[in-house]
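Below is a structure I'd like to ask you about.
With one protein chain withheld, the remaining protein chains of the complex are depicted in position.
The letters A, B and C name the chains in turn, as written, and every chain counts its residues from 1.
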């Protein structure tokens, strides 16, 4: 009800603030008997952590994960898995200025109005740092999906500002994504993006971009009509991510411009298996997976923290000028990639587990 | 869990199939003491019903609503409101062909694979006809929002295929939307859209388009971080709607192309009230309403039923050719408008009621 | 959230008031492919309906059920099953007196205080008549449990006031229960109970009693620790029933008086199958079914409507005297039996479906 649990069968309860003692999540509903260690989770946290490359924030957090419950002698037991990541780099900064104003583009104002109190250090609960617990849960979901069902999830950066990569999402591999620090599997375009980000940072500004995600090997039948469609749960998950402002499945907004005769994905037999000639619908029909690759795209706004003067309001309700100080992330899109992966994995596993009920 | 209930405090359980005896919904959590009659609901059902104009399907359904519970002496009692709409025009048609094939673009195939059985008459549960119960619930939500909080919801058609209207969403009125059968508040563009739809129908084809929705007078503080953001619940709701393939909040996909200095909505004082100079974020910060107009856009694919030959597969798994017969809806976008309204109202009321908990 | 939905996978949404147009429920999550007709449901409604024997109320309702959705060509489709029972005998009575007072033992006062409005006709939503929708859902659950898992549920009256039957719950059959109008499978005791009820009715009073329920053939493993134990969901369900004031599993309150060495159910092998020598725990360990018969007991208070003068308060807040008029049910316990059955079936099926997730 208060919004900190995601998923129904595979349910993730997220907690923690940007500069609190620790952050984490409790994962309920993980199938028993899965081999699981901190290493399985750490690899995804390392993809998300700050300071991993020159295009991301300088905050220095090793984000070491600890599993506190739900695993016995190296295997999951079916009981809740509690994950904790202690904060280290939380001390020094002076928050006296930020505590007294509402930064544009941040949630300072809405949190204060909603709760009458807010943890202003690093954005508190509204910080994207709170996704660590979700990325940890997603790492577990990815592992379960792969081992139990052969399902694979791959996300990558497609666009940074006006630079758009031409990529066939059907053939991208996880290794392709990790080849460069922008996480764009087209090397040449990635280099251009990197240059743009570096340039933007120098100007004290930030840039937006888009992430594409593809989910492969999904059996036919995931998704619950009419309200818990796989499509709508993915949309809900993606818009959850800090800075995400949209979602499109398959050809998305471009379907508005098509004739029905162009849109329909006609069925045919491919090696004796029912398949579709095109995949405009993004791997779903009626919100239920149809066995084709699920693919969708998410746009992210540029981070609001920039080193340029902005007009804003202080907590006394007076108009003031404000320029952010200290570290600043010129482009969060490469770090959004493992978060998109994580949410996609959580949604897919949740629906996969529901789907098993029908298969008995 | 099986996906037929939407909302947490204001919760709508939808039931019914396209050609079953009846369709409807049970609305739980409606505040007590609200005046409510069938008329309040009928007006929205009439906006959604088939056969209302020459640009929509010829199916003849009066869609008369009956309230069965939850209202006593003209007022809601706080107990579940059960709504029923009996089907009338459900008899004649011959479904023997459709029962044996999987139509492209429809959910025939995925329902059959998921459940091992499907009601093939008019698409059964996967038909957009099932939204009647939701539109009825939305009519109630709209009324409660207006009376309890002064919140208003207005949706309209912005685009049909390549024809895009230039409209300032901040000034559109409900009356503007109903001025023409396309529900596009720009008369001149609406006429062009109407002509395109008529032309498309003659060719036996269908067209897609987009709907814009604006929610006005929302207090600051609706939305539950981190997973039940108002933004993500709206996204989930919209992608739920049959044929919807995307969602964008505020400037949506365009934010990917912006600098932070262009994106940030700077705060200022407008008549002593905290306001923002631009509204790129779509009326939310951190997924919580910030008091500005909430606005978003949804693309709809063209209806898959067209009078053109398509390749497909029959239930024996053989490749065949198929051409749809009988009535066909060349463009569903005008009829999607009241559905967008309804879902937006349900989500907003659900969050408004949760918000009251904090206001005590 | 507003309390009218029960169950997570097999979820029943109940609606309707005692003297409204109709009552019913929407059953979401019923497995597809089950043969289902109105007859399957009617048989349980007939066990619950008023006026079925001389020991129950004289209200004349045939309680004819209609299935409106979710069944296609005689089989469930996996989509919501909407059930409706129209009220017939709802007219004549004069409610002017009751509308102005709070009857002792009834929920008039608490509904008025909670909602600020109440449907005072026949108790409105607080009437036990609202269980018709639940009994209908329970009939479906019973059928699914029997066909899918061989699970059987049998409830019966054990006690009416001070008359207690000595019955071995392990051997009672459904036919035994229906042999007499009191639904007590011990004929001699049943006769005594019947006489007591008749005598009580003459005095214008009412009597309480207890119902015992046994669930047979439950596989090992139903129930979710730590909060959704099978035991606690059964307790929640039973206390839900109008007039129920308690719940005890296995030896229940008597366990307070035992030594551990008397309480423990020791394991042994019975025909090669793990079994327990005693069944003090009621068929569960740690809230999870252990394969033994689940058995529990529920006490019901006498109906508050009696033809004796009582002190009470009117809606102006004045002390008054009140004597109920019209029909009156001297003992509801025999009619509670199918309601206990229904709730037990809904809880058990809900947990059985969850259990299937683990069995893959």
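Definition applied: contacts are C-beta pairs under 8 Å (C-beta built on N, C-alpha and C of every residue); 3 or more make two chains touch, one makes a residue touch a chain.
Quick caveat, the model's predicted, so the values are computed rather than measured.
Considering the whole complex, which of C:80, C:138, C:209 or C:334 touches the chain not shown?
With C:80, C:138, C:209 or C:334 as choices, the missing chain is touched by C:209.
Write the list of subunit B residues that the hidden chain touches.
On the side of subunit B, residues 1, 9, 31-32, 78-79, 225, 353-354, 356-360 touch the unshown chain.
I need the residue numbers on subunit C that touch the omitted chain, in ascending order.
1-6, 8-9, 14, 102, 104-107, 109-111, 113-115, 125-126, 130, 159-162, 200, 205-210, 220-221, 223-229, 231-240, 242, 245-261, 263-269, 274, 276-277, 280-282, 284-290, 299-306, 308, 310-313, 317, 319, 354-355, 358
If the hidden chain were put back, which residues of subunit A would touch it?
1-5, 8-9, 11, 13-17, 20-24, 26, 28-29, 32-33, 66, 68-70, 72, 75, 77-82, 84, 114-119, 124-125
To be clear about the criterion, only the chains that are shown with their structure count from here on.
For subunit A and subunit B, what's the span in angstrom between their mean Cα positions?
Centres of subunit A and subunit B (C-alpha means) sit 27 Å apart.
Would you kindly tell me how far, in whole Å, the mean C-alpha position of subunit C lies from that of subunit A?
Between these chains, centre-to-centre, one finds 46 Å.
Could you list the positions in subunit C whose residues touch two or more of the other chains?
Subunit C, residues with two or more chain partners: 1, 9, 32, 78-79.
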